[in-house]
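Just one protein chain is left out here, and the rest sit where they should.
Chain lettering (A and B) follows the sequence in which the chains are written, and residue indices restart at 1 in each chain.
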Amino acid sequence: MFSNLAFAIGEGDCLHVTGPNGCGKTSLLRVLSGMSLSESGDVRWDGTRIDRDRGTFNQAVFYVGHREGLKAHLSAVENLQFDLGIRRSFDQADIDAALERLAVTHCAHLPVRVLSAGQKRRVALARAVAAKSRLWILDEPFTNLDVAGRDLISHLLDDHLSGGGLAVVAAHHDLPLRAGRRVPLEIS
Amino acid sequence: MENVGIFTAAARLVERDLKVIFRHVSEALNPLVFFVVVATLFPLATSPDAALLRDMAPGVVWVAALLSSTLALDSLFKADMDDGTMEQLALSPQPLAWLLLAKIVTHWVVSGLPLVLIAPLVARGFFLPTEAILPMMLALALGTPTLSLIGAVGAALTAGVRRGGALLSLLVLPLSLPTMIFGARATDLAGLGEDPSGPLYLLAALLFLTLSLAPLAAAAAIRISLD
Partner (left out) sequence: MWKAFVRWFHRMASPPHFYAAASRWTPWFFWSAIIVIAICAYGGLVLAPADYQQGDGFRIIYAHVPSAWMSLFIYVNMAISAAIGLIWRIKLAHAVAASCAPIGASFTFLALATGSIWGKPMWGTWWVWDARLTSELILLFLYIGYMALRSAMEEPSRADRASAVLAIVGVVNVPIIHYSVVWWNTLHQGPTVSKIGEPSITWAMLWPMLGMMVGFMLFFGAILLTRVRGEVLARERNSKWIKEVAVS
C-alpha cells in the first residue's frame, strides 16, 4: 500500500496522518499499533522493535479505532473497569474523572448500546484518558462528534501532549493543537 | 500505577464475559437444548428398541456432545471480533494466549459444564446402566474442555470469515475425532461393566496436550484474523 515510509516522533509530538479515503491511513495506524504486520521494515518504541517486546509496548500504547471496542450490553463504567483492570491498578476515581472529562457522566451507567454514536465515541476515548498511556493512536477520533465534542478532543490532545505524551492521529480535518508539536504526514 | 498480574487480568476477563453472557442467559442455553434435541433424533430415526438404544447410547451422547460443542463455538470469539474488543485484548499488555484461555474456560463453564450435568438425563433415556453414568460424566468432563479448546483454534481461524459456521465444523470435527473415540469408548466400557480407565487416561492426556498448545495456536490465529 505504501512504501519508503520513515519517521520518528518523540514526547510532545503528534503525528497527524492525512490523505484521501482508502489511501491507507488506517492500515498505517494498525501497523504502528502492532496489529498488522508490515511486509518489510519495523516499528520501534524506545529503540526496541515492538514485536520483540509486546508487553512493554502494549502497556504504553492505547489504540482507538473505527470500532468503539466496547461491550454493548455493559455500561460505560463497566467497560472502563475492565479495560483499566487488565492494564493497571486503578481507583474508581480515575474512571469517574475520565468520564467526567468526556462529559458522559450522565449516561455512564446505561448499557452502551442505548447511547448515541457521539456518546459511544466519547466513552471510547475516555478509556484512553483513564488508561494514562504514553502513546495514543487514534483513528478518526472526531467521527460522530459535534463541534463541542471536537473541541473537547483537541483539548484532551493538548493536555496529553503537554504532559509528555505522544500521539498518532489520523484525521481528515485540520488538527488545531495549542500544545505539542504537530508532525504532518500526508499519504497520497 | 503498577502493572496487573496475569491472574488478576484473567479474573477480570472472566468476570466481564460472565456479565455479558448473563445479560442474555437464554442464548447461552441454546447449545444445551441442541444437545438434547440431537440425542432425541436418534430413536426417532431408528427405533425405540431398548437394546438397540443401550448399544447406541455412548455414541449418541458423544456425537450430540460434539455437535453441541461445535455449535456453541459461534459465541466464543465472534462478538468480540465484531465490536472491536478483541482488538483491545490483542493490544493489551497481557499475553493474548492467556486471555484467550480465560475466555475458553468461561465459555466451557457456560456451555460445556452444563452439558456434563445434563448428560445423565439423556443417557438414562437411552437405558445406559446406572453404574456407567459417573464414568460417562467424568469422560465428558475431560472431553468437553478438549473439544472447546480445539474448537477455539478453529473459531479463531475462521473469525474473520463471513458465514464461517460450516467451514468451522469442517475444520473442527476431524480434529475432534480422537476425543470422541476415546470418550465414547470409555462410556461404552463403563456400560459393559468393565474398567474405563484406559480411555479416561487417554482423554486426560489429550486434555493436557490441548490445554498447553491450543491457546497459543488460537492466539496466532486471532492475530492473523485481526491483521
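The rule is simple: a residue touches a chain if its C-beta (ideal position, glycine included) is under 8 Å from a C-beta of that chain, and two chains touch if they have at least 3 such contacts.
Keep in mind the model is a prediction, meaning the values are calculated, not measured.
Participant: Taking the entire complex into account, which one of B:Val36, B:Val63 or B:Ile181 touches the absent chain?
Facilitator: Counting the whole complex, the residue in contact with the absent chain is B:Ile181.
Participant: So one chain is hidden, and I want to know which residue out of B:Pro43, B:Pro114, B:Pro129 or B:Gly160 touches that hidden chain in the complete assembly.
Facilitator: B:Gly160
Participant: To test your reading of the contact rule: which positions on chain B touch the chain that is missing from view?
Facilitator: 153, 157-158, 160-161, 164, 167, 170-171, 173-175, 177-178, 181-182, 185, 202, 206, 213, 217, 220-221, 224-225, 227
The rule is simple: only the chains that are shown with their structure count from here on.
Participant: Of all residues in chain B, which touch chain A in the complex?
Facilitator: My answer: residues 1-4, 8-9, 12-13, 15-16, 19-20, 23-24, 82-85, 87-88, 90-95, 99, 223, 226-227.
Participant: Quick one: which bits of chain A touch chain B in the complex? Just the residue numbers, please.
Facilitator: Touch list, chain A to chain B: 30, 33-37, 55-56, 58-59, 61-63, 65-74, 78, 81-83, 85-90, 111, 132.
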